[in-house]
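A single protein chain has been removed from this complex, and every other one stays in its place.
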Amino acid sequence: MVLKHHIYNYIAGISLSLVCLGAFGQENAPPAPDLGQLHGNFEITAQYYNEDSLIGAPDFPERVGANAFLNLIYVKGNFESGVRFESYEPVLQGYPTNFEGSGVGLRYARYRKDELDITAGHFYEQFGSGLILRTYEERALGVDNAIDGIRVKYKPFRGVYLTGLMGKQRFRFENRVQNGDGRVRGFDAELNINELIPSLAESRTQMTVGGSFVSKFQADRDPLLVLPENVSSYGGRFSLTRGKFSFLGEYAYKINDPSADNNFIFKDGQAVFVSGSYSKKGLGITLAAKTIDNMSFRSDRSETVNNLTINYLPALTRQHTYNLAATLYPYATQPTGEVGYQADLIYKIPKKTYFGGRYGTTVSINYSGVNSLDTTQIPENNVSDSLKTLQGYTTNFFSLGSQTFFKDFNIEVTRKLSKKTKITASYVNFVFNNDVVKLSPNKGTFFTDIAILDVTYKIRPKHTLRVEAQHLWINSVPTKVDSTNLNVLSEGELGETISAERDNGDWAAAIVEYTFSPHWIVSVIDQYNYNNNNKDLRIHYVTGSVVYVNKGTRIMLSYGRQRAGVFCVGGVCRNVPASNGLTLSLTSSF
Amino acid sequence: MKRFFLFFIAFAFVSLVGCDDVDYPKRTDTEQRTDPGSGGGNVNTTVTKILIEDFTGPGCQGCPAAAVRAEELKGLYGDQLVVVGIHAGYFASPPGNPHVGFDFSTPDGEEYTKLETPLTEFPSGYVNRRERNGSIILKFGAWGGFIEDFRFEAPSMSIDLNVSYTDGDRKVDITTTTTALQDIPNATNLVVYLVEDNIESPQTFPNNVTQNDYLQRHVMREVVTNTWGEPLFTTAATIGESVDKEFNFTIPNDWNVDNMTVIAYVRDTDSEVILQVEEVYVK
Partner (left out) sequence: MKKNLFTFIGLFAMVAILFGFDSDSKRKIPAATVKTLDLKTFDTSTISNDGKPIVISFWATWCSPCKKELNAIAEVYEDWQDETGVKVVAISIDDARNMNKVRPYVDGQGWEYDVYLDPNADFKRAMNVNNVPHTFLVDGNGHIVWQHNSYSPGDEEELYELVKKLSEGKDI
């Protein structure tokens, strides 16, 4: 049975390759009839695992894991079609385990003509910023919630953009893509005021407004609760740009949607996101705020983690790039409720000034904070018959709760010292409430300071040496709880104190990277947990890697220890278990 | 052009009408179907009973909610529903379970997490190890609705489960008579669990709050048979065929016999579906 399946896969794979050959062969022949064009990309990441009980890398009996993807897009005139062949033989450690086997993971056909755009099959779509609908693929995280159905986009007038869609969402992969339980239906309209009203076309003020509706259907067979089978949400958005200023606002509302995320309460949900910015040459300022109240939205109410999400709620915090800051304590949005705000400034001190130096200096400062939403629990037995029941809690719009989920203050200065040397110095301060975000099994709120120094030195043309040094200090404070209601208390209130731990203690990290443009990058990274509370875990995590790049192809070979950590792209994260071994990764576009 | 515009209005309409606002979410048309089982003695099955295997762990913040749901369903279905809490996976052992000395995981339980694709999201459960949408892994919110899908199916097997216990040597004797009530095309195995209910131990709740006197429900302590059971009918079974089995086990001193039950179930070795299950108190 299994063997038979694999044979089918080979046939599918080989015939796909032959299609490639055929198409390319035709293409090189001069003025042949237009047979269309075939392009694509592929990616394979394979890892050989060694057992390493010290760092908690489990024994992996199959030794090798590999994820591979081959995307093909065929375009001819107004017609386009695409297929993605996926293979998990077996899936890499840390990836969602419900990805298994090889087969077709995506297929679609699309027709575009004039103002009409029709897609049948899998598609990715986003309404506004995604507060009520965003289907996307983040392959590095194993996130793919593509809708399998029909989408129609249509432009009835200048400046009016309409989108309608319906279908089921991609859920698991078992030799083929498997869809989730619920149906998603959506409609979005976006009006560009300046295009719509010809006299405003050249106005300094640019405005767009948009509105969307999304509804999901999932049958209710629940013997205990009357669950809403149709859950709808709607949202509106507005953006305005005038000269150096721009403003963006978005609101979303969702009717009662009991789910595993909100522990089956029947309260409605809402979310607001506002952002304003001012920018001119050499200066950029962004201010943003958002609130989320019970806005987890999935096409299967019983699902959890990253499965079958309909909307997208990224964290309103800086996305860090340096290793320790990016992967040890990244914040992830709490979709049940939070209030967040962020300020971001980038300033380029002009060159040939006292502070700017000979080549200029770039300073960026960022601050963000996320708090709980101020809520009042409704005791279920106090609710009279005339009221709606199972509402869970009440809250006031945008009200800041006392509990801090996350805070981040960071400053980064980049300066070119000479023609050969460029230096970036950075300081990051986190307040990380692990009791809420739950990244590590340890309790308490962690206070971390991170210092980073990054020096790039051009040895000679095309030969560059880069050295990075990082250090992370950590402290934690105990949490106080009310031992009867199990609520976390703010400072000053009486309650039981839960002892805090310094998580894994302090870290130091260093990277040495040598690049020889345009083909080679050689690097060694060492992350040293030298101050772990457990003396046996004061380990060097060393990884060496070699990258070869040729045009659209990149091959990477790396060997070493990888610590357990959290890997995030955008607002979504994935836990990666510790591993020790050899990794081969190959990506290519053609 | 007009036609397409109408088409879009239809789309918008579809999205708009889909809106079920629920005022009274608790079902009132439900009543307890059967009496809950009593201690000791002899029980004979006549309906398809349901086994929820709830994968849990003391470090799993979301798991108590699943245990509550299982009890609510137990209140509804009575002894047609058998619940077992299997401590396994990341949150059952250190470092995922920070409560030292309260690791109830077993090698057998860990094996059960790998029955389909390895379980990494907790809480999750199997309901008779039947597939819903191609997977036997069900989040707790889906258990009730799924049970409704098959609970009226005619049983294909009956289990006559007899348990006797002697206090002196803490020995439990288990005898079973399994009878095919329909023709069964595949080989079947019999699996026997020893389960201890209401073990007081710490449990992590949301916000990382620990409750020290939490009662762990229906904890699977021991698989008396092999992990995947003793062969019952080695090829197929015809209607009326019957097999007797005997097992015994000595209960360790630190297990509370008063809270212990024996669960016996029949597993289809080809489809992995649990055909029938039975539970009886040890004492």
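Labels A and B are assigned to the chains in the order they are written; within every chain, residues are numbered from 1.
Please note the rule applied: a contact is a pair of C-beta atoms (placed from the backbone, for glycine too) under 8 Å apart; a residue touches a chain by one contact, two chains touch by 3 or more.
For clarity, every value in this text was computed on a predicted model and none was experimentally measured.
In the full assembly, the chain not pictured is in contact with A, by the touch criterion defined above. Interface note for the absent chain: among A:174, A:195, A:268 or A:449, the touching residue is A:195. Check A:70, A:390 or A:439 against the missing chain and you find that the one touching it is A:70. Interface with the hidden chain, as seen from chain A, comprises residues 6, 10, 13-14, 17, 20-21, 24, 27-28, 37, 39-44, 46, 62-64, 66, 68, 70-71, 73, 75, 87, 89-90, 102, 112, 124-126, 129-131, 134, 136-137, 161, 190, 192, 194-195, 206, 208, 239, 241, 244, 246, 248, 273, 275, 277-286, 288, 312, 314-316, 319-321, 344, 346-348, 362, 364, 456, 458, 461-464, 515-518, 520-521, 547, 549-554, 570-571, 586-590.
By our rule, only the chains that are shown with their structure count from here on.
Rounded to whole angstrom units, the spacing between the C-alpha centres of chain A and chain B is 35. Chain contact summary for the complex, chain B toward chain A: residues 1, 4-5, 7-8, 11-12, 14-27, 30, 59, 61-62, 65, 72-73, 76-77, 94-96, 98, 117-121, 133-135, 137-142, 144-149, 205, 207-211. By the touch criterion given at the top, residues 96-100, 116, 152, 154, 156, 162, 164-166, 171-172, 174, 178, 180-181, 185-187, 213-217, 219-232, 255-256, 258-260, 263-264, 266, 300-305, 388-390, 434-436, 438, 441-443, 479, 481, 486-488, 498 of chain A touch chain B in their complex.
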